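All protein chains but one are shown at their positions in the complex.
The block that comes next holds subunit A.
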Amino acid sequence: MTVLERPATLPTPALGPAPSRRAGRRRRRAVYVPLVVIAVAFLIPLVWLVSISLNDDAGLASGSLLPKTLHWSNYRDAVTLIPFGRYAVTSLLLAGVHAVLATLSSAMVGFGFARLRARGKGVLFMIVIATMMVPAIVTLIPTYLIFARIGLVYTYWPWVLWGLGGSAFLIFLFRQAFSAMPSDLEDAAIIDGCGWMRMFVSVFLPLAKAPCLAGFILTFTGGWADFISPSLFLSNDQTTLAVGLSAGYTTPAGTPLYTTLAAGAVLYILPVLVIFLVLQRGFVNGFVTSGMK
């Protein structure tokens, strides 16, 4: 494998007989063929969804794989049959508020763990790491029961609270980022008479734009995708798109309207895919995993 990557000009006598051109081609084919097959196979579910979203019931019943005429009206139905706009705004609002708060709060906590010292810090950081191992759903349902008792259910407050609490993964990410910054920054800030909070806000935070963006995107897409929390904590009228989408789109008798549902699903998935494609380089080249290296 590494032989392939070697520039042709480098003599490689120690490696035994140089691979013939035909062997190289065969090897390249062994890489491309499975990749093309898998990439195409992975796109089929999405293509199928789009295809159904442009079909009509007669087209579905006839069993043809692609719609004969494009029924864009499905998309109009998708946004009018259920309060699509309201659901989308709720999703946007909850995911946005949660992501902003969680990013800032995690940055602050991560800064504390990276730059400050106190007794018990090591143990506390171990706890941060350990909470990543606690299944979210195990705490979520009891949280719901508690919030139901104190009247926080059917409000958006849970998302604010979760945001303020930060996320263990982001804290880890920010700790890594702030640890790597030179301590001269601190000295300079101290000489200028900065307190720790000022130092964090105006010296360190601006230098952590990449982890901030990563944290925001990850939390935001997570919030947009979340199904369980809104279905537990919110009523059907005030819920998010993820829940509204999966429950709406039926005839009054309860028969699912597949073409409209598919159109709604496309509209729901699209923003995430757009975010991904715009920031694709960042996603694929590792900010998702940057904390783990």
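Just so we're on the same page, a residue touches a chain if its C-beta (ideal position, glycine included) is under 8 Å from a C-beta of that chain, and two chains touch if they have at least 3 such contacts; residues count from 1.
Going forward, contacts and distances are computed from a predicted model.
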UniProt protein name for the omitted subunit, picking from "Coenzyme F420-reducing hydrogenase delta subunit", "Protein DltD", "Multiple sugar transport system permease protein" or "4Fe-4S dicluster protein"?
"Multiple sugar transport system permease protein"
Looking at A:23, A:44, A:70 or A:210, which residue reaches the missing chain?
A:44
For subunit A, which residues touch the unseen chain?
1-5, 14-16, 28, 31-32, 34-35, 38-39, 42-46, 48-49, 52, 60-61, 63, 65, 105-106, 108-109, 111-114, 116-124, 127-128, 131, 133-143, 145-146, 161-162, 164-166, 171, 179-180, 183, 190, 196, 200, 221, 224-225, 227-228, 242, 245-250, 254-256, 258, 261-262, 265, 268-269, 272-273, 276-277, 280-281, 283-284, 286, 288-289, 292-293
